[in-house]
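Below are the structure tokens for one structure; questions will follow.
Note that this complex is displayed minus one protein chain, with the remaining chains in position.
Letters are used for the chains, namely A, B and C, taken in the order the chains are written, and counting of residues starts over at 1 for each.
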């Protein structure tokens, strides 16, 4: 039984002699997944200290193929298929960062970040503070997040609020191919640790990508200007929010849609300016309502813009339930109708 | 070298033949720590399925002596000194619950709950939902929390918001000896999992304890009635809030102090009634501001009581920094002055 | 006396010869022709169920399916060693174990159709529902075993997990707790050589079975495609646990002949020659050879077995397709065992929201 034990880590790499793709050099139409892939490739070309760690990221290219072909191009020293242990993925990234590397960890699905939670919260987030700046943690933790793909348990979580409550971390969520590309590069280049949330159910949506870094990642973006209601969101729901704004426009309500992009810190300059203008705020996210980012933003906006508010800000979120089975997820996830219902409420129409 | 290996788990228990203390039968003055100890003892007497698990909870009685003498009284089958592994403490409690036990886990300090986070968030919190009620998780997880004791890193954390954002958990924080006693009993008796936060820096504060269960644990309590400002808090800060109310009274401001007790769910009936009366809300907690419970409560109160609010609710919280070194903690923790400053702000005096 | 560190234990050769081993034989002395045939029948049925479920997934009736193709002996052999009052803590791939425990076929696919997060009441069959967080269930099994120990009964917990799972902290902590408390739990590792795309060599530089002894837990490394060896090893481990001798670790060396799940494409990472080689070790073929030699296989037996398998497949298909969708508001059910005001408010609000739609104007369709 010669193959009973595979002797060592992947030694023969399929496609290692394949032609090396050149990095993006002009505007190209890419899926979100491919845009991240190109961003990773560029970051690895730019800086030899960038290494990738994760489960199945090598020959398979990750279960979502986000790291496709990177093993072939950069080899097993930089694209590291790790044993199945999230705490160790993060914990060894800490050690690599200690030695001057810029590790990019892939967590296979949102629900699998929790075994690595301690290393993120107690180590990654605290090291810079702990050592008074002597030790930097330029670690990027990539997490496909959110529901709507009909998946089994633990594959549809929205754990971002655990990290936005953790001082020392930056948190990014991208919604489109261009940001996917630009912000993964910025995240990797950041000297601070970044949780980088990828809109799982929109991995296959295409968009034009210019090979540029774009606006700083901590800036929110007004996706669609409007005057009656500020609608704030991030990740996969940005597209739903845009659709809602279109639908509301038909009913005579002008919605300003903001894609937060950075969840920590939140770009309150943009948010406040919008709310001062519209006087009405709706926040939507998939995560459970209690303790979600929406509450934090509403509290902050209320503190800072109280006299501008025409009505109580409204949340349209996942319910306070564990993520439900696939056949029920449409009754948990905010959709066009629930967002419009929220808009109605903030407009005092219900 | 005969003692090089200690053969097995604690076999000779100091004090095993000591007289067994009888449970509390009348009003007694106890410290908070001792009140929990008495509550645990009563719960263990009431139900043979109650078992304790944790590090150093046996012969030592826990680093805060909360489990003192329980090993001697109930033996090593019910008071289990575990190996040093938090995930396993929680994970084996899940298995014990599966078999009909009511495990009470001690996490030695707040900062050490994170290695057990996955089992709490993905297992303890979800099992009842997952199995459509077939499998109950009557697990109590005791956590000494909060700062102000001049401790080293990871010994002064306030991680409650991670759990209030986790659907399926109940979260309790006690502030005084009576609640410490009554609510640990209620928590253990609850068929839902409970995170039970103990006000570490007030473990040694004494109070009268009646051996009764008292009001249901999900009810908030008005600690001191008032008319101008609602001041909401929980845990160790309840006492500071009461002091602030006293000081404010001298300056002519009437503060209603509410001890939340239950952080999830929050007793909004009591909170809303108070805010409708006062029109002004201050929330104070030690945890970092961003993503803390304060934001959640302010958002909810704003949604439900918008037209009653005289001014924007105010938060007085720890800053968005990792818990600082002991010599700086007074510049991080809300204290009397910072709470009064918050009251000034909500009163429009600043 | 059992030697707990042998090389791979095999009691049934690839040619279907019964290999005699004085240490293991007594544990399977009851395995006469009919008993072996019963095991064979189980294995044929579970393979048929597996194929049907894969087909149902391809037809869009299931969201996902994790095939067990190739692991029938490991699962059937171990499951058939258990008593009713033992308790199984599986991963997501133990559908043959579920079948042996008496789980209804419809219930097996309930999760994979997305109708519920678990398919059955664990207490009716003494088997937990699938665990997806890798390795977490090993701690649950250990905790359950601590409970059984405290109850002073001789029921045993058995937990199933893969080669990949052995890298998770939880599995190692489970070994530590089990050893420390001498808990009656069996760690049954199906080393199917792959954790999605990662060969077992990524997880372990030595045989997986070598790990447990260092924790003070005896281990057995058995041919997981040999149902007789699997049954024997599991019985030995059960016997130890019932006698109060604590945990045992079993590495069943087998092979995942299919994809990781129906969502996986093993051609991206796996040499087809490896699969070809493992096909020669097929657990069903091997047992069939032995049964043929024993004269147990007749055309009638073949036909009856096939009929049984087809009936199971038909039952599975009908149950799957006929499963009613859950009620919308059940999304709020069972979050807590006790009432919860915040959640009740969300339920009430959402119920009101739903009724605000007319019958022709369904939510989720835009407006």
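Definition applied: a residue touches a chain if its C-beta (ideal position, glycine included) is under 8 Å from a C-beta of that chain, and two chains touch if they have at least 3 such contacts.
These numbers come from a predicted model, not from an experiment.
Q: Check the whole complex and report which displayed chains the hidden chain contacts.
A: Over the full assembly, the chain not pictured touches A, B, C.
Q: Which listed residue (B:38, B:55 or B:296) would be found touching the missing chain in the intact complex?
A: B:55
Q: Where the complex has a chain not shown, which of C:26, C:214, C:244 or C:352 is the residue touching it?
A: C:214
Q: Taking the full complex into account, find the residue in B:276, B:304 or B:338 that is in contact with the omitted chain.
A: Here the residue in touch with the unshown chain is B:338.
Q: Can you list where subunit C touches the absent chain?
A: These residues of subunit C touch the chain that is not shown: 166-170, 172-173, 176, 179-180, 202-206, 210-216.
Q: So that we can see where the missing chain sits, which residues of subunit B does it touch?
A: 1, 3-10, 14, 55-56, 58-61, 63, 81-85, 87-88, 111-112, 114-115, 150-155, 243, 247, 289-290, 319-322, 324-328, 330-332, 335-338, 340-341
Q: Can you list, in ascending order, the subunit A residues touching the missing chain?
A: 9, 51, 77-78, 80, 82-83, 85, 87-88, 90-101, 103, 115, 118-119, 122-123, 126, 128-136, 167-168, 170, 190-192, 218, 264-269
The definition used in the following text is that only the chains that are shown with their structure count from here on.
Q: Using CA atom means as chain centres, which chain is nearest the centre of all the protein shown?
A: Minimum centroid-to-centroid distance belongs to A.
Q: Name the chain whose C-alpha centroid is farthest from the C-alpha centroid of subunit B.
A: Farthest by centroid: C.
Q: If you average the CA atoms of subunit A and of subunit C, how many Å lie between those two points?
A: Their C-alpha centroids are separated by 34 Å.
Q: In whole angstrom, how far does the Cα centroid of subunit A sit from the Cα centroid of subunit B?
A: Subunit A and subunit B have C-alpha centres separated by 32 Å.
Q: Starting from the mean Cα coordinates of subunit B and subunit C, work out the distance between those two points in Å.
A: 39
Q: Identify all positions of subunit A at which a residue touches two or more other chains, and write them in rising order.
A: 87, 111, 114-115, 153-154, 290, 319-322
Q: At which residue positions does subunit C touch at least two other chains?
A: Each of 116-117, 133, 169-170, 335, 342-343 in subunit C touches at least two other chains.
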